[in-house]
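The next block holds one structure in the form of structure tokens; read it before the comments.
The other protein chains are all here in position, but one chain of the complex has been omitted.
Letters are used for the chains, namely A and B, taken in the order the chains are written, and counting of residues starts over at 1 for each.
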Amino acid sequence: MNGESPVSIEQSKGGSEARQDQIGTKETIPAAVAAELAAIRKEIAELRAQVPEDRAALVVFSGDLDRAIAAFVIATGAAAAGLETTLFFTFWGLSILKKKNGAAISKRDLMQKMFAMMTPSSSESLGVSKMNYFGIGATMLRTMMKKQQVASLEDLIELARELGVRIIGCTMSMDVMGIDKAELFDGIELGGVATFMGEAARARVSLFI
Amino acid sequence: MNGESPVSIEQSKGGSEARQDQIGTKETIPAAVAAELAAIRKEIAELRAQVPEDRAALVVFSGDLDRAIAAFVIATGAAAAGLETTLFFTFWGLSILKKKNGAAISKRDLMQKMFAMMTPSSSESLGVSKMNYFGIGATMLRTMMKKQQVASLEDLIELARELGVRIIGCTMSMDVMGIDKAELFDGIELGGVATFMGEAARARVSLFI
Partner (left out) sequence: MNGESPVSIEQSKGGSEARQDQIGTKETIPAAVAAELAAIRKEIAELRAQVPEDRAALVVFSGDLDRAIAAFVIATGAAAAGLETTLFFTFWGLSILKKKNGAAISKRDLMQKMFAMMTPSSSESLGVSKMNYFGIGATMLRTMMKKQQVASLEDLIELARELGVRIIGCTMSMDVMGIDKAELFDGIELGGVATFMGEAARARVSLFI
């Protein structure tokens, strides 16, 4: 190997990190091999961009207590498993994010006021999806969870925030329902379907709850 | 490098595209390196087959107006984000695809006729999943969306079709419910669970709505 036709190691790196162990040696990589290696590295970079990331993205559409609990159990489970987790709250799901005794919104129109009266005023007044019987089902579920020392919905929300779960309120639903950011917990992000898809398209797990 | 033991570049390509830049040179790749490169390319090809494609696959099981809107907002959002998007309509979801004043189907049996009477006759008569109160909730939601200049369900369906979203009706559900293809919008594909899984298994995002 006389070093004439092969390119030197310095010329052959083709986007890869420098090989410290080669420094000072007279090692060379033939140009044809270097071209093959560069092509392979390009293919690997393309694949890397397409592989799912350690993310989970959940739409919370439902405003039922039981489904809200499921959403936060899954979200905290995903975060605990090392996934960067995003919860996107839309439609009825926004009720889960309402502060207790949140600011009354004066700029609502009549229909939005009716809607606000008919939907839960905070996470504490959510009903269950089955057998709600004007709130008895929800009270039963909360009592049974407490007795079994299972975290309440409010504990789960707190835990999710501590674990860094990203919580996004859907702006389109907020506009339609006349919900203002001031009514929601502090530190909620706002976003649209594009924000959700940006997470979901890169995620390992996506669910609609 | 005397070219005896190394193979020439022409022999070493091993399934990869020809390197135009090598033509005319006397570059060679040692056979051992060529074998390694071929093995690596095979592994990359295997990985490529397993990486998710830019697709989204949504099951629309629900026939509620609010969930139908969510399904089409997500589907058009996914399509706008560059994902080839498929909506698979099954069970109650098929009501969303019914043409207004669609053909009356005479071959239904008594039970299928009862079912048809009890389910919405088109997207315009869907109820909402909560607080429907014999259609008042749906009317309120439609009015509130219009006031906020949010696209109606029918606009969203139109937009989805323009964006190339694939719409599939579930044949098993159609058989069970006695729904004929003539009752559905024109241009709907028909398929079964295998069709859905074919999309979902390759997709970045799959949701059940």
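By definition in this document, a contact is a pair of C-beta atoms (placed from the backbone, for glycine too) under 8 Å apart; a residue touches a chain by one contact, two chains touch by 3 or more.
Just so we're clear, the structure is a prediction, and the values are computed from it rather than from any experiment.
Novice: Considering the entire assembly, which residues of chain A contact the chain that has been omitted?
Specialist: On the side of chain A, residues 1, 9, 12, 16-17, 19, 21-22, 25-30, 33, 37, 40-41, 44, 47-48, 51-52, 54, 56, 66-67, 70, 73-74, 76-78, 80-81, 83, 129-131, 140-141, 143-145, 147-148, 150, 204-209 touch the unshown chain.
Novice: With the missing chain put back, which residues of chain B would touch it? List them for me.
Specialist: 1-2, 5-6, 30-33, 35-37, 39-40, 43-44, 47, 50-52, 57, 59, 61, 63, 90-92, 109, 111-112, 114-115, 118-119, 172, 175-178, 192-194, 196-198, 200-203, 206-208
Everything that follows uses one rule, which is that only the chains that are shown with their structure count from here on.
Novice: Report, in whole Å, the distance between the mean C-alpha point of chain A and the mean C-alpha point of chain B.
Specialist: 22
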